[in-house]
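Left out: one protein chain. Kept in place: all the others.
Right, subunit A next:
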Amino acid sequence: MEGASMRGVLSHLSLLEVQARSRGSQVPQQPSRVKELKAKVEALTSQRDQLKAELQIHKKLQKLRAPVDKRREDGEDEEMDVDSGSSELFHLMARHSELTDLLHAHNLIGGYDAIITNGGKGMCFSLATEYEGVYLDTYKLELNLKPKVKISRHNIPPFIALNSLAEQSNLQTDVRAFLATVSQHLNAFAGRRQQLKLVKEQHKSVEVMESNLLCSILVLMFTVPKDKTPLLCTLEYTDHTRYLPTRVHLNCQDKLLPDSPNWKKNCSLLKEVPVHRALTAIKKASDIV
């Protein structure tokens, strides 16, 4: 009995000794961990400094953009403690960002970039198109104003019936209405074309059977999951000022399928929502492959 417990204690003591020794060897590891943490601190400090500097510049620009009278009142100019060279730069940067915002606002409220040309006898308008927040092509339209308002040059494609639009709105008295109509047609066209592009990119299981340059007709081939039945869907965009179809028509060998409640719902969805989004929803409902 005594021998066993002595052995137990001794072996325990030797175990403790080994542990103490191994703990000792861990101490040299600390410095490298410390180095790592120090490096991280440095990186974070420099990042903080950079962000602080950017914040300063932004604040200064904001101050510069404040109206001139207010600046003079508050005497904030004296708080500028930068040298003359870079303050000029700051002024320019501030003015630039002010003008860009102004131009953006001008476009948002329906204004057009216009330039006077031909020695005051003409004007060239920029008509921008956008869809879902992305700027697409910009078209140019030049008008001669004297002696009569007449369309001079443009880069609008021929499937947009510019001349008939000019006849419909009275070009002589209301140029703005004419430009608004043209912009409407162009934006709707750009939107429809973009939808077609997205359908081709996002829905490879849907085959585009027919389209045209104006993107006023779209015929798609769906595959119904059950039996892999093909289903032909025709979208007619007869109103060229809209980017949604006016008529949706289904064709299937199974005559009952188009009249099913699901597909009646899908048809109205296709009339209310842009086609690439509608297809995502229809796929989710497992109505098509």
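Just so we're on the same page, a residue touches a chain if its C-beta (ideal position, glycine included) is under 8 Å from a C-beta of that chain, and two chains touch if they have at least 3 such contacts; residues count from 1.
Here, contacts and distances are computed from a predicted model.
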(request) Given the options "GOLD domain-containing protein", "Sodium/hydrogen exchanger", "Centromere protein N" or "HTH TFE/IIEalpha-type domain-containing protein", say which is the protein name UniProt records for the missing chain. (result) "Centromere protein N"
(message) Among A:Thr129, A:Asn187 or A:Ser216, which one touches the chain that has been omitted from the display?
(response) A:Ser216
(request) Can you work out which residue in A:Gln56, A:Thr238, A:Gln253 or A:Ser286 touches the chain that's missing from view? (result) A:Thr238
(request) From the listed residues A:Ile156, A:Leu220 or A:Val248, report the one that touches the chain absent from this view. (result) A:Ile156
(request) Please give every residue of subunit A in contact with the chain that is not shown. (result) 115, 117, 124, 140, 142, 153, 155-159, 161, 164, 210-214, 216-217, 236, 238, 240
